[in-house]
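A single protein chain has been omitted; all remaining protein chains appear in their positions.
Let's look at chain A:
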Amino acid sequence: MDSDDEFNSSQVSEDEFMQDSDVDLVDDDSDFDMDQDDVGFETQDKDIKPSKQAYEVDFKVFDPEQIQQTQDKQITDVSAILGQPPEATAILLRHLRWNKERLIDKYMEDQDGILESAGLGESATHNPPKIIRVKGFVCDICCEDGPELDTFAMKCGHRFCVGCYRQYLYTKIKDEGEAARIRCPGDGCNRVVDSKSLDLLVAEDLRDRYQELLTRTYVDDKENLRWCPAPNCVYAVECGVKDKELKRIVPTVHCECGHYFCFGCSLNDHQPAPCALVKKWLKKCEDDSETANWISANTKECPKCHSTIEKNGGCNHMTCRKCRHEFCWMCMGVWSEHGTSWYNCNRYEEKSGSEARDAQAKSRQSLERYLHYYNRYANHEQSAKLDKDIYLKTEKKMQQLQNTTGMSWIEVQFLDTASQALQQCRQTLKWTYAFAYYLARNNLTEIFEDNQKDLEMAVENLSEMFEKPIDQLKGLKVDMMDKTAYCNKRRIILLNDTAENLKQGNWEFNVSMS
């Protein structure tokens, strides 16, 4: 590889870079470790953004150029410390998974050893890797032999024909996406194919992919960097939350592409439930899906007249077409009782002890309890999809309305805002049920359930408005904007409460968090 090209290709001037974003990447030797102590909880009140909520974490989004630049910057810095050319430094850094401190230590301790293991040793300089022909050689991979056969081996001596070596590298790079740590094809050999050997063997058409993968290792190897998991997204997110902190914090980050995801586990935003509970919950749902599906498939009839009811909007306030009975889709209870002090749709009422004495009753009760939470979890997931469908239909109608009544694009934006709020609130609500399933009752759970109930009611109220006929929507604009704002407010209240208590270890869970 041509070192000059590699290091200058994506160079952006520092000024330009600083203008583009407020990141401190080029700050002396900071190398991404933006004051990590500040990311914790204790300090959050006094630092940076005053508007930061208890459930929010600090993070920064990087585009590919910024990542390349940071990487180049670190290479330049370490290169100066070690007195090695940048190209060799890059190889050494990748070799040690971008752990700068470890590299410097190791280099000071045993310079020859580290150079040798990265494929940069004396022997490599005086005796660079080369393709040769060997008399009487038989390739162990293809079983070909003959005096015309080009062969290659690294210092470990595992020699194969060049065709097989190339095909091996091709498989690793193209199919398996490996680059920086491809091992020798020899059985049980741990020698990593060094970059000089790769340069010699890798065909032109693989160079770009190879370079791209090398760049990717930088993010992969850094504990405080993660690729955005959205399909085709090229951004990486930096966040200081460590693995061991994940019991106390749910680090949702927001990528430039619009995707909200968890920095801890890369799944879609799952606040307020901590990663460990999310993992357990998803596993449980997978294992129990048959039972749960059976139940939800069998509850889709009107509780009064038993005619089949199809749900076609996100709203859970159902009115039976046949008997006009109004009920709640989640608990199948009478709707008129919802929104009053009788409302207990979200709370699971534990049966008294006497009812659950024998093992069978207990297991039935535990299934019932699970289904209570699962149905609500699944329902919000489903409702979010239906809300979206109905919004898309509304959007189309609004466009027609725009054309016929001359309402401006700006004027219909409230629908978009409302729809997004619904999506986000349902996402949160969905996970409150997984969270609640693992929550052991204490004096705080009631507040949580009240918050959950309030958010749920706010969401259902807003969701219901989407089902209104299109000609009424115009007149509901102010009301709808109010309801949207209220939903967002309830969501923040709930998330702040859960995050605050999680951080202080106030929640008690009925499973271990590890």
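Assume a residue touches a chain if its C-beta (ideal position, glycine included) is under 8 Å from a C-beta of that chain, and two chains touch if they have at least 3 such contacts; residues count from 1.
Criterion: contacts and distances are computed from a predicted model.
Undergrad: Out of "Molybdopterin synthase sulfur carrier subunit", "DNA primase large subunit", "Mob1/phocein family" or "E2 ubiquitin-conjugating enzyme", flag the one the UniProt entry gives for the chain missing from this complex.
TA: Options "Molybdopterin synthase sulfur carrier subunit", "DNA primase large subunit", "Mob1/phocein family" or "E2 ubiquitin-conjugating enzyme" considered; the missing chain's recorded name is "E2 ubiquitin-conjugating enzyme".
Undergrad: Pick from A:W98, A:Y168 or A:F327: which residue touches the chain that isn't shown?
TA: A:Y168
Undergrad: Which of these, A:E144, A:E223, A:E301 or A:E395, touches the one chain of the complex that we don't see?
TA: A:E144
Undergrad: Among the options A:G136, A:G188, A:P231 or A:P469, which residue touches the chain absent from this view?
TA: Here the residue in touch with the unshown chain is A:G188.
Undergrad: By the contact definition given up top, give the residues of chain A that touch the hidden chain.
TA: 140-144, 158, 160, 164, 167-168, 171, 185-189
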